[in-house]
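Sharing a structure with you now.
Here the complex is missing one protein chain, while the rest keep their positions.
So, subunit A:
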Amino acid sequence: MMSPGQVTEPSPHVLLQDTGIRFESSGNSLRYDDVSLQLLAVRGQDVVTHRLAPGKAVQVTPVGDGPPIMAVRASGDGSLLAVQRSPLQLQFVHRSTLNMFVQGANQRNSPITGFLWARSGDCDFVMVTPTGLELFQLAPSGQGLRFLDARRHPIKWHMYSHETRIALLGTGEIGLWLQAYQFTSEGIIKLPPFQIAATTPQDSARAPPLSHLDPDDIRLMTMYGRIYCSYIDRREQRLYLYRFYKDAVMLQHQYDLAGKQVHLSVVNNLLLAHHVRPNLVMVIDVCAATSSLLLRPQPIGVAQASPEAPAPNLQQLRFELPNLMLDSRAGVIWRCALDMAAIAKSSQDWPALVAFLQRRRPAGQAGSLPGTGADIKGLTLAIIKGVLVERQPMHVVRPVLDAVNAAFVESTGSQPASGSNPLRRYRSMPCIAPQEMVSQVLQWLHDEEATDAQYLQAAVAEYLASTEVHNVVVPPALHTLALDIALQQGHAAQVVATLATQPQLDSAILAEHLELLAKRGALPESRQLARAMWSRLGMYDQVCRMLLQQGAVLEAMRCARRHSVQSIPETAFLHAAAKTGDIGTFTAVYRACHQSAPAALPEYAEAYKQYTHFFRAQANDVA
């Protein structure tokens, strides 16, 4: 088992992983098209497309004679190419039929500074001109565009990210006012304009806006389903994250960088800031409770370098958001992966570490390598065990448990009414269910005697308090465990007090456990406690059974009649009554049973004869 006390030699947290995708590196016209998820390259009068799938899926589309190709964009399904060969016109080419048409901006003679395939409502295609965005719909025949509408802004520069569906425009005289439009299925949302502040770390609220902005320092990205705009201030070596809300854009996070040349990628909702010199990767989690980094930046590692995919030179990699690195020289596409096992060993801030791990999606979904600790749940459990085995104080233990429960609630509890099976939802997450927490951590610690009982009792109390705060239901097995731990220390009074004042804990499992303790003689009061619990649970057949076992026949009979207990045969009562050796009791029970089920019993005389040896024994005692 891993002990959290020992932090091993720093090893990379982030590894470059070969995607298996190869491409022909042909000049600098190569472009990653995030709308169609293809690489687009221009070779003379041809457009070369690479599907981003292992193996080479290259397709060459001749677009006909004409001026040199300046820019190409493919539609979402890749079937239609928009090609710019002159400032005023775009040429549209169907890849399968090579049919084409030509379209200029709606505003006559306006130069087209950009164009994008952005779908929203009727809109299929957008042209960017110095005076605004022009929205077009593709004709049903696919052989023309129909002008829909325009959004007027003096646009100096623009960028579009398909992942965020945001077109960000640099407006104003020198493009310092940022205006974002989001292309959603419901329509085009205009977000409030904002400016990047020339921030100093001390006073970010009142800082004047920047006087110069290089669009290359700006990126759009999604993390945890939230949309951010990042800005890298290379002079001050700081990274700023602005979050887009429907009605506001807020500066939410700032981080100090370690160098000027920084590339960004997003893996598993983490922002990776790759520093080229020195080679370091900062792992940034916008959901962390503090802005200080959990992980000390480490150099990036390379997983599975091979002769056909040699370890790349970082300076030559092209970083494409969210998570692609293009090595044009070797024609290899890399992606980043997290080494969860290395991460789990790299910090002693266990609450933060557990919370961090719990926020990660498990293997296969994104960004973790098989064999590098993709078993996030196992890693988390190991950390929790280690924390407890080391007897860390409760003020350390509690936040760890809170992190576990918060993650569990988040993955299961939020919308139980939606009809989706919550169990299935959390199985796909690394979060730890109370059952696992009990069986794999707390019960394990108890069985292995890995901690002393008093410490374990405190840990269980913390876990119960944490589950209560997070509204997590715990399995009855936890209460039996808590009871055993208290008894182990001779705290019988605490067990009695807990059961007497906390009827919420009642369960059949606990009642059975109490009966077992009674049998073992471990807790003198446990028989009474069990009976009281059965009765609170309304399980009167169990109450009856216990009373009969204790020889309280009349009480058992009374209980059976009052609560119409059917499951115990009349003869059982009669037998128990005879065992008391008291003829009066026997007769009373016989009459009561006979009244309710005359057929089940023999005649009184016969019954008496059957049990006569009990009464004789008593008569002898008296004599």
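As a working rule, a contact is a pair of C-beta atoms (placed from the backbone, for glycine too) under 8 Å apart; a residue touches a chain by one contact, two chains touch by 3 or more; residues count from 1.
Basically, contacts and distances are computed from a predicted model.
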{"item": "Chain not present in the shown complex, as UniProt names it (candidates \"CCZ1/INTU/HSP4 first Longin domain-containing protein\", \"Translocase of outer membrane 40 kDa subunit\", \"Ribonuclease P protein subunit p20\" or \"GPI ethanolamine phosphate transferase 3, catalytic subunit\")", "value": "\"CCZ1/INTU/HSP4 first Longin domain-containing protein\""}
{"item": "Among A:279, A:535 or A:571, residue touching the chain not depicted", "value": "A:535"}
{"item": "Residue of A:125, A:181, A:319 or A:455 touching the missing chain in the full complex", "value": "A:455"}
{"item": "Which of A:398, A:446, A:545 or A:594 contacts the chain that the document leaves out", "value": "A:398"}
{"item": "Options A:174, A:258 or A:500, residue touching the unrepresented chain", "value": "A:500"}
{"item": "Residue ranges of subunit A at the interface with the undisplayed chain", "value": "393-395, 398, 454-455, 457-458, 461-462, 464-465, 467-469, 491-494, 496-497, 500-502, 504, 525, 528-529, 531-532, 535-536, 538, 547, 550, 552, 555, 559, 562-563"}
